[in-house]
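Only one protein chain is missing from this complex, and each of the others stays in its spot.
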Amino acid sequence: MLWTLLGVMVITLLLGFPMMIPLIAGPLIMILFFMDGLEPTIMIQQMAEGISSYVLIAVPLFIFAADIMTSGRTSQKLLDFVGAFVRHLSGGYAITTAAACTMFGSISGSTQATVVAIGKPMRQRLLKAGYKDSSAIALIINASDVALLIPPSIGMIIYALVADASVGDLFIAGIGPGVLIFIFFAAYAFIHAKIFNIPLAPKADWKERRSVFIKALMPLGFPVIIVGGIYTGQFTPTEAAGISVLYALILEVFVFRSIKLKEIPDIALSSGIVTSAVFVLVAGGQAFSWVISFARIPTMLTDAVIPADPTALQVLVIVAVFFFIGCMFVDPIVVILILTPIFAPVATMAGVDPIHLGVVIVFQAALGSATPPFGVDIFTASAVFNKSYLDVIRGTPPYIVILLLTSVLVIVFEDISLFLLNLF
Amino acid sequence: MTFGNVIYRLVTGSSWHFAAEISRLSVIVASFIGISYAARKGRHISMSAFFDLSPRPVKKALAIIIPFVTAIVLFAVGYFAVLYTHGIYESGRTTAALQFPFWLMVVAIPIGCFLGGIQFLRNMWINIVNKEIYLAQDKKDYSEQQETQI
Partner (left out) sequence: ACGGNDDGADNGNTDTGNNGDNGEAAGDIEPQEWRFVVEETQGQVQYEYAQEFADLVDEKSGGALDIDVYEFGALGSEVDQVEQLTQGIVEFAIISPGFTGTLVPEGNIFALQFLFTDDQETNQEILNESEAINEQLVPLYEEQGILPLAFWTEGAMQWTGNSPLQTPDDFQGFQMRTQESPLILESYEAYGANPTAMSWGELYTGLQQGAVDGQENPIFFIADANFNEVQDYMTISNHNMYVTMTTVNPDFYNGLDEEVQQIIDESVEEMRERGFEIQEEQNNEFLSQIEDDEDNPTEITELSEEERDAFRELALPVRDYFRENGGDQAEEILDTLEQEIEDMSGEDIGAGESGDDAEDEVDNENSNNDMNEDEDDEE
């Protein structure tokens, strides 16, 4: 049963079928041929459910806002401003991109929204600065996914509920690994820029910096309103997405007059196609994860691999492998809800700190989501940047290696997550 | 709508409880009705390595088989979506805040799947009647495009 499911998915995937086919046909065949008495209509229910989350609504709105800003002048002015401070530094743009993606990802709570909102404008500037497209996109995807670790993290909130741990402690414990990853990304960006001889632009003087700052004043209101608004509780991330659409419209249509009102429907249509291409996959992914949960496949697999009297390290490694692989295929939240109750008691008995376990789990969820074949952020990047799937994943290996390395460090040295907690 | 919700909440301190429902409805409609449009423009995400590296005759065969099978799957899903929507219609279920019939919320799924299936059949047909290889009705294979891809 499991092999048929995987077989159908892998073959249709490799032959170049639209990605929605493996995600839809796999579960459909399971239900029709392997699950007696089950009506396939359940798939439809779950496909609708998959795209009904309130948090997801932010994504099409951010896609629309980003489309408006990149068609007009807003993002240009913002990037000129950033460029005036980092363009003379080796890897400066890449480091800025990593920081912006991680920050925005953590406050918006949606890695997809981040790929769009930050990735779209930053990618243009990275290309201009001489980066290869594949490395630019890989950087954006991976830096956005790391946001799962940075508070406020929905993954940690869910883990805390299931495993009975403190959200506040988890938030603090996520900072160490998050910063460590950022340092590694920055170091890689620096070395990468040196090796590939990314040309450095001349350092901007303070006069130029002042001038681009003044030009960017209005566009700068954008991050200020969004980030400030969410942090002070004026609005939720979804509402912030709505605000950003309006802000972008006002700036481009009425202030800069770079876009005519009659061009808006075309931009909206293009945003709509991108939304559809991504969300159909999210819908299919939910149907897929329903079928494997219903068939109890996760429990079957975990029962088979947990040894009788495991050591703490053994448990952590098994946990890491399961969450990593699970999140390569299924939404991280669903994986956390289903697998945590299976592993948490085993881990506790083996003496693993529950906070540390949570950090390892959320770390793997982030890593798995950024890893092919079914990372939703990979789909989003492919749709938003209109690049083929292979082009999108071509540049990811260095980042996956960095993340794997960091996750080994985090698993072995629990102090990376716990030291901040122990300080207080 | 979401934006209106914020303004309204800032101004009056209250909330449009139905904003979430309208947004949810638009997301479902956009996602599924968009299937056929994305199919026409060749914007569906796929892993094309094997396809890209194949010799021309294999490519041509795949360009006919893939849209055909995709159409079949979409019609099958569309059929079950009709059954599902009909079941919801019979139950008389409404949405929580706006209290409008819930079947309206999901009716875009069968419609979108059928329209999508038809468009994939057209993608197949254009490969049958033409010599060139088309990735979609409006998109030739990358290797046969005259103009450069943006």
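Per-chain numbering from 1; labels A and B assigned in written order.
Here is the rule we go by: a contact is a pair of C-beta atoms (placed from the backbone, for glycine too) under 8 Å apart; a residue touches a chain by one contact, two chains touch by 3 or more.
In this text the structure is predicted, and so the values were computed from the model without any measurement.
**Student:** Tell me which residue among A:Val162, A:Ile325, A:Leu390 or A:Leu409 touches the hidden chain in the full complex.
**Tutor:** With A:Val162, A:Ile325, A:Leu390 or A:Leu409 as choices, the missing chain is touched by A:Val162.
**Student:** For the chain left out of this view, which of A:Phe17, A:Phe222 or A:Phe235 touches it?
**Tutor:** A:Phe235
**Student:** Could I get the residues of chain B that touch the absent chain, sorted low to high?
**Tutor:** On the side of chain B, residues 8-9, 12-17, 20, 87, 91-97, 99, 102 touch the unshown chain.
**Student:** In the whole complex, what residues of chain A lie against the chain that is missing from view?
**Tutor:** Contacting residues on chain A, toward the hidden partner: 37-39, 41-42, 45-46, 49, 52-55, 109, 152, 154, 157-158, 160-162, 164, 166-168, 230-236, 286, 290, 293-294, 296, 333-334, 337-338, 341.
Here is the rule we go by: only the chains that are shown with their structure count from here on.
**Student:** Taking each chain's centre as its mean C-alpha position, how far apart are chain A and chain B in Å?
**Tutor:** From the centre of chain A to the centre of chain B is 23 Å.
**Student:** For a test of understanding, state which residues of chain A touch chain B in their complex under the given definition.
**Tutor:** Touch list, chain A to chain B: 13-21, 24-25, 28, 39-41, 43-45, 47-48, 51-52, 54, 56-57, 60-61, 234-235, 238-239, 241-243, 245-246, 269, 272-281, 283, 373, 379, 382-383, 386, 388-390.
**Student:** Across the complex, what residues on chain B touch chain A?
**Tutor:** It is residues 1-6, 9-10, 20, 23-24, 27-28, 30-35, 37-39, 41, 43-52, 62, 66, 69-70, 73, 76-77, 80-81, 83-85, 87, 105-106, 109, 150 of chain B that touch chain A.
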